[in-house]
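Following this message is one structure expressed as structure tokens.
Of the protein chains in this complex, one is absent; all others appear in place.
Our next item is chain A:
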């Protein structure tokens, strides 16, 4: 079966795969980063970025240049590329790409609801939304009072609708509930996406499943880490863990019982994949758990490009590009705040 898929892959998706590989080749190199780090002002940064694939994407920005402008323009550029992929994609790649946007949509919905809760104007919050996760009904989320309201009125037609099955409730949407909602949504989203990739089979499953497993485990760990010292009960916590990772089921049960970082680390020690990650935390350079996870993610995404005829490259490209944007924003922030000591702690993309 897999041979046949490889035979026919290029008929439908060959063009896009070629394109995405070309895009990947244009990611900033180590040399570019070295040059970026040397920049004195944001203008210098802009000039240097002009020599890379970003081109004169900031050409039409009015002065003065700020970090957020750079960020917005970079996002817009990524969004343009992604839209191009999406507009030229065929099934099942287009479904795959839709799945990719769902995580951004979830983030946007949550962001908007939080904004509404804090009585911020919609426009202000909208500017912060990720353009990849934009959809028409998005701005209407603040009319909903409860989760089921939200689902019935606003999100029933969006791709997010299937993820709502677990989180229908009549609770008023306060901050905690929104956070719970986000995690529940993300959990069912990840599980669905995982199922989709698994069912698709072939190289796509071989590449995407480990990446999504890692993503699920990362979320479980981060949820655990964030829930220390909050009123979230252990049962509730366990209900939020995505179940498609390597930690499922024993690891998740243990994680649910963990009470501090040390206990969490002990759980990770049972897993060959995560042990070195936890050991790297706080080592040389004072890396946080987040950094370590990011590094591991980058590594997996780069490796995805070693195989051909699968959809994982699209996912990996967008994630790598996101990491690159985070790096640039980090460097730009360090430059603009004249805080150069930590400028080198971006995540290198191999």
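By definition in this document, contacts are C-beta pairs under 8 Å (C-beta built on N, C-alpha and C of every residue); 3 or more make two chains touch, one makes a residue touch a chain; residues count from 1.
In the analysis below, contacts and distances are computed from a predicted model.
Of the names listed as "Defective in cullin neddylation protein", "V-type proton ATPase subunit a", "60S ribosomal export protein NMD3" or "3-ketoacyl-CoA thiolase with broad chain length specificity", the one that matches the UniProt record for the absent chain is "V-type proton ATPase subunit a".
Residue A:140 is the one among A:140, A:273, A:303 or A:343 that touches the chain not shown. One of A:44, A:192, A:206 or A:333 touches the chain omitted from the figure, and that residue is A:44. Screening A:70, A:97 or A:154 against the full complex identifies A:154 as the residue touching the chain left out.
Counting the whole complex, the residues of chain A in touch with the unshown chain are 35, 38-39, 43-44, 47-48, 51, 59-60, 122, 136-140, 142-143, 152-154, 156-157.
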